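Shown here: the complex without one of its protein chains, the others still in place.
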Amino acid sequence: MYKKIAATALILGLAIPGISQAAKVKIGFVNSITGPEAPIGENLSNGVTLALEDLKKRGIEVDLVKEDDTGKPEKSMAAFEKMATRDKVSGVVGPYTSATANAVAKLAEKYKTPLLIPVASKDEITRQHLKWTYRLSATTYDYATILLDMATSLGKPKTMAIINENTDFGTSGAKSAKAYAAKKGIIVVAEESYAKGSPDYRGTLSKIKSKNPDLVFMVSYVADAILLMRQSREIGITPQAFLGAGAGFATVAFAKEQDISNNVFSSTQWTGDVNWPGARDFDKRYKAKFGKEPSYHAATAYESMIIMAETAAKAGGDREKIRAALKSGKWNGIMGEVKFLDYEGYTNQNHHQMLVEQIQNGVHQTVYPPKYVSKKPVYPFPGWKK
Amino acid sequence: MTPTGGISALTKLFSTKPQKIISNLLIGADTTMKFPLNNNKGISSLAVITSLVIIALLFMLPNYVQSTYALHIMILIFINIVMGSSWNILGGYTGQYSVGHSAYFGVGAYTTLILMQFRQIPPWYGVWAGMLAALVIALIIGSICFRLRGPYFVLASIAVAEIFRVSALNLKDITNGAEGILTTEIPPFTINGTVITDFASKVPFYYTGLVFVLIVILATWLIQHSKLGYFFQAIREDQDAAHSLGISLTLYKNTALGISAILTSLAGSLYALYVGFIDPTTVLSLELSVSIVLICIIGGIGTIFGPIIGALVLVPLSEALRSNMVGEALISSGLVSAESKFGNFLTENLSHAHVLIYGILVVVVILFMPDGVLGFFRALSAKKHKETV
Partner (left out) sequence: MNIFIQSLISGILIGGVYALIGIGLTIIFGVMRVINFAHGDLLMLGMYGTYYLFTLFNIDPFVSIVFTIPLMFLYGGFLQKFFINRVLGSLPQNQILLTIGMGLIMSNVVMLAFTSDYKILSTTYSSSSFNIMGISISSPLLISFAITAVITAALYWFLLKTDTGQAIRATAQDREAAQLMGINVKRMSIIAFGLGSALAGTAGALISPTYYIFPQVGSIFTLKAFVITVLGGMGSIVGATLGGILIGVAESIGGVYFGSGWKEVVVFVLFLLVLLFKPAGLMGKSNT
């Protein structure tokens, strides 16, 4: 008789999924582990690490195939190809940077492997009618719109100067800013695209100062962001607002330079105090585990891995099923509501709600849109402290 | 648009005129005068047979090897051989060390992709346009830089390549600037309506690469065994003496550069079509120029097989390090325990270290094997022969 009970219990146990066995999925992760974007890449890796922990708790074992693309598109393409053909992953999360993401999006189509891009903002990536590429983060156009919408809601700026790094991300950001400024009736009085690595922007900045722009729109990664602001302070540029398009301006390293970061705005995909489900908790756990604040990159990577792994587990690792599930699915996690839609020429693009932060006394505070505000924005720019 | 047209043109260039000039000037001298490093002993039939067998095997390889990764490595090796061998013609044989060869690589890459992406001109025509552009640019660069000698020439070649790179970054309307050019699809290659290949797999790139390698090696061989090659090497050994013998420095240096540039642009075009993405940092950088020189130096400059060996050493090494194969191999073979601190350090960092290994390799080769791997082994075997005699 005991044998019968034991047998029944065993059968019942096996029949209820998730109780005795964890679902196993094989997911690829391409990232800038080394190279110039390594500091931001670190955020993505850490986000994924936390995601794997949480997934394990939910009974999903992720066999993670990690590849370093050093920020170069040809390396990310090689990595993606290896993952899709040799490692035979069910799906890929990553990479970071617009250039690498754009490159692998094509390959996803070729190898029919689902690709979920956590954060790469070049507009064109999801404007190519690709079926297998999904993007979680908002685009550079959204960066521009949120910043300019905010500026025009707080004041009446009429002119704008654009300074951008001449990379993929920078050029795309500048293009978007210019296009949206035209829509808002803001005149672009100066457009300077610089090659990163120069120690001296003073000449360029004094040129911009002479045009007296109401807004200064900047697209840079961390190091140049700091140099630009330092030298803006030296030259004495005082617009109504400094608008930073994410990236360097959203990092803690920039915020810490209080002399120069105070009252600078930055568009962002996520903040630690936003009230999306689990966001604040994620912020705390990240700080506890890694000893530093997460940037929005960490949050996007976390959410992307969760979405990809859960979808893969439900679809039993089948790529076509995963693709269909990504297309039709809906999620609500630390990045807020996620749904991959086709709209305004985009395909499989999550229409993500962007936020704007302002650095006040060395800390990023969410200041726009109004329903997410943690602190009121300071506008116009109150000038430089001496 | 097959390569054979090019080969016959090359052959014509090498055969006639120089013979007249040199016999007039070197009265009484044997026209098969040998210069150092010129391996002009007749070709043994064994060597011919071995080479033919290897070539045949290489042609048949894709039928037996299904792994796309292996094909990928072979294609990279082919591109590297072409890069190294073309540089070899200018640097190894003529002694003009250009550390700005990425300019020609980039010109080939950009011309081919710009024509294909923006003007829908198929790459088999685009490649020729690339070669032409590279030739024109080479002649311009030559006229500027060849007035300079030795280290000044090196610096000038770097400056020119950098000007190209920055220009490519800034002339966004032509080159798309920093965003680079991403290919969507290569049009299928048809002859009389039948599709030969649609470039969906790696195999057509493999064969193209193999053919390019054969072209370059043939070109090098022809140069080495021709009067042109003598002039090049004479210039390398002592420019002024060569000049006093009536060898026109301008003509021959520019010829070497022209040939070198054309072949390098072939490598660039193939790279662009294969990888599918180019930007100024990948195809016009100083780093690329340095690695082109490295391929030759490590293998052995001024020899036909030097660049081949250099590519065979560098490509697998770079790939093995990058993908952490070395670390994994060490661990799985039991030499290093995966748990130990050293083991952890290896897995974490070895893949980032491949540039470091490059640097160490360069230093070691220059200090201990300045004639490259080939020269090192040749010296070894020469010593051996001395001992047995």
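Labels for the chains are A and B, by order of writing; each one numbers its residues from 1.
The working rule: contacts are C-beta pairs under 8 Å (C-beta built on N, C-alpha and C of every residue); 3 or more make two chains touch, one makes a residue touch a chain.
Since the structure is predicted, the reported quantities are computational estimates derived from the model, not experimental observations.
Visitor: Which of A:Pro36, A:Gly91 or A:Pro157 touches the chain that is not shown?
Guide: That would be A:Pro36, which touches the missing chain.
Visitor: Of the residues B:Ile77, B:Val107, B:Val293 or B:Ile309, I need the one that contacts the missing chain.
Guide: Only one listed residue reaches the unshown chain, and that is B:Val293.
Visitor: Which listed residue, A:Arg230, A:Arg285 or A:Lys314, touches the chain dropped from view?
Guide: Looking across A:Arg230, A:Arg285 or A:Lys314, the contact with the absent chain belongs to A:Arg230.
Visitor: Using the touch rule from the top, list residues of subunit A that touch the missing partner.
Guide: 34-36, 38-39, 166, 192-195, 197-204, 206-207, 210, 222-223, 226-227, 229-231, 233-236, 253, 257, 259-260
Visitor: So which bits of subunit B touch the chain we can't see?
Guide: Touching the missing chain: residues 91, 97, 99, 144, 147-152, 154-156, 158-160, 162-163, 166-167, 169-170, 286, 290, 293-294, 297, 349, 352-353, 355-356, 358-363, 366-367, 370.
In this section, only the chains that are shown with their structure count from here on.
Visitor: What residues on subunit B touch subunit A, complex-wise?
Guide: For subunit B paired with subunit A, touching residues are 67-69, 72, 166, 169-170, 172, 177-180, 182, 184, 200, 275-277, 279, 281-282, 322-323, 351-352.
Visitor: If you look only at subunit A, which of its residues touch subunit B in the complex?
Guide: My answer: residues 33-34, 67-68, 72-75, 77-78, 81-82, 85-86, 99, 102-103, 106, 110, 122, 166-168, 170-172, 193, 195.
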